[in-house]
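One protein chain is absent from this view; the other protein chains keep their places.
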Amino acid sequence: MKDFGSIVAVVLLLAAVPLVTHSNVVLNFMVVALMTALFGQGWNILGGYGGQYSFGHAAFFGTGAYVTAVLQVRYGINAWFAFGFGIAGGALVGAVIGALTFRSGLRGSHFALVTLAFAEVLRIVASVAPMTGAGVGTLIKLDLRPIAFQFQSRAVFYWIVLLLVAVALLTTRLIERSRFGAWLVAVRENEDAAKALGVDVAAVKLGAMVISATITAAAGCFYVQYFLFVDSAIAYGTWISIEALLTPIIGGVGTVFGPLVGALVTKGLGETAQALAGDAPGLDLVAYGVVLVLVIAFLPRGLSRAGERLLRSRVLPRGEAGHG
Amino acid sequence: MADVPLVAVDNVSRRFGGLLAIKGVSFAAPAGRITALIGPNGAGKTTLFAIIAGFLKPSAGRVRYCGEDVTGEPPHRLARRGIARTFQIVQPFAGLSVRDNILVGAFLRHRSRAAAHAAAESVAHEVGLAGVVDRPADTLTVAGRKRLELARALATEPKLLLLDEVLAGLNPSEIRDIVPMIRGLCDRGISILMIEHVMQAVMRLSEHVFVLAEGSIIAEGTPAQVAADTKVIEAYLGHGAASKLGATHA
Partner (left out) sequence: MFSPAILIAAIVNGLLTGALYALVALGLTLIYGVLHIINFAHGALLTLAMFGAFFAYRTLGLDPYLAVLALAPAFFVLGYALQRFVIGPAAHGDDRNILLVTLGLAVIIENALLFAFRADTRTIDVPYAFDSFNLGFTFVALPRAVGFFALFVAASALWLLMSFTDIGRAIRAVAKEKLGAELAGIDVAHVYAVTFGLGTAFVAIAACLLMPSYYVNPSAGNAFILIAFTIVVLGGMGSVPGALIGGLIIGVVESLSSLFLGESLGQIGIFLIFIGVLLVRPNGLFGAWE
């Protein structure tokens, strides 16, 4: 139960933020940070727990965003339903890509490359297809009513994205404790040994991919409702794929809170960089790149694990010397 | 009276590019026994294991388990049927604890976390790892890792256990500890097919021995018969060694 207790505590703490501050700047920062955490949480299921490093998670984010936007704008479907379809669309794309790549046994850098390629293909198609608005993108009409999933108050958006993050945190924890999670981690550690123990590696990877895609797509759907605009560079650009992997890696791959910690840190870093350098584009990403390299070099398990280790070495007694 | 073969390999061959590594090998391991597969290095023993366990497909021939043709089935399906294997070079899930390693195997037969944990706990006891279940797997000694390899396989509740040089790298006292454990496994109903180089273990444990050399079975029989066989001696020590040693014909 303590596993879930920590999640509840963190969520409650975060939920209090809009009650403590009315600054739109802070709220906006937190909304974006939580959204970033959300797509990082998606990546973390496949990459952190499953060990399959995707470089093309934008494929799911963008699909969620576009489906949500296009259904509303072109087909007049209610925003909430469109949101749901967006998530389903992302999950479907995940299932297709997963089925193609994992049945072929692709892993490691080949897998990273192929996911990158899929995201690029989607980006190119979206940049020319009339349905997505081609180069111009798709704009959702401003309609500040709850039924249109648009809210006057930023705080409501914040609580919605927090809810999504909370669901993702719970999902991650449940996976950790489940049979599927044990199998997933086994696949990450050693595929052959896992096979010999009865794990259907391809099926497990596919399952992880679909869950991962679903969570990431939800972030995309939220993005488009919050910003009311999407185009191919935003939806399927490499920046998403990079941030999706950056946040869990910095915060702690394969941990429940890693993506959240990572998102807060990277976004905080980005804001600081922008503040120091004015609005020149690129500096925040430079900072991200530097942090990524430093984290890999010195803290390969990410910040949470480093924190955990620090805690354990101070608080717990030394392990007994058993026979091995 | 012939025992029902648990696993039978029927005229299996395996080619790697131009090399025919396994040449029409046929043998059967009966249920409830410990069968050994021995032979000089490079004979093809691990390749044969890989074929039986589903990691490789034979270029020709069939593999039968409990009478059913399982040729070409993937490893995870064979594991579900009850074939478990250990690896010659141990493959622990390095980042996980000993308990979590064994859990992966236990989850094959138990859906619920509680049941799987209980099963893992009891397997850990059985192989003597109860004291270290919470330690990371990569902190174990060689002997510990071998036990872990065994524990993981046991957690899948196999009917047939393929042990690939499980005693390699162990010192005599460690071997003395593990041999009775293997005997105990057979006594409680698990059939064992083992590849082994440690001859004292082969002699003490196995009831039947097959000798593989250069991809073919050159001899079979009880451990004593096989040890005295000229062809076997020559396969290990070279041509003419048998007469130098004054061995008798099989």
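Letters A and B name the chains as they come in the text, with residue numbers starting at 1 for each one.
FYI, a residue touches a chain if its C-beta (ideal position, glycine included) is under 8 Å from a C-beta of that chain, and two chains touch if they have at least 3 such contacts.
Quick caveat, the model's predicted, so the values are computed rather than measured.
Within the whole complex, touches from the chain that is not shown fall on A.
Of the options A:Ala65, A:Ala112 or A:Cys221, the residue whose C-beta touches the omitted chain is A:Ala112.
Although one chain is hidden here, its contacts on chain A can still be listed: residues 51, 53, 55, 100-101, 104, 106, 108-110, 112-114, 116-118, 120-121, 124-125, 127-128, 238, 242, 245, 249, 277, 280-286, 288-290, 292-293, 296-297, 300.
In this text, only the chains that are shown with their structure count from here on.
Rounded to whole angstrom, the centroid-to-centroid distance between chain A and chain B, based on C-alpha atoms, equals 43 Å. Listing the residues of chain A that touch chain B in their complex gives 177-179, 182-183, 185-186, 188-190, 192-201, 319-320, 322-324. Residues 53-55, 74-76, 79-80, 84-85, 87, 91-96, 100, 103-105, 107-108, 111, 113, 116, 128, 131-132, 134-135, 139-141, 143-145, 152-153, 155-156 of chain B are the ones touching chain A in the complex.
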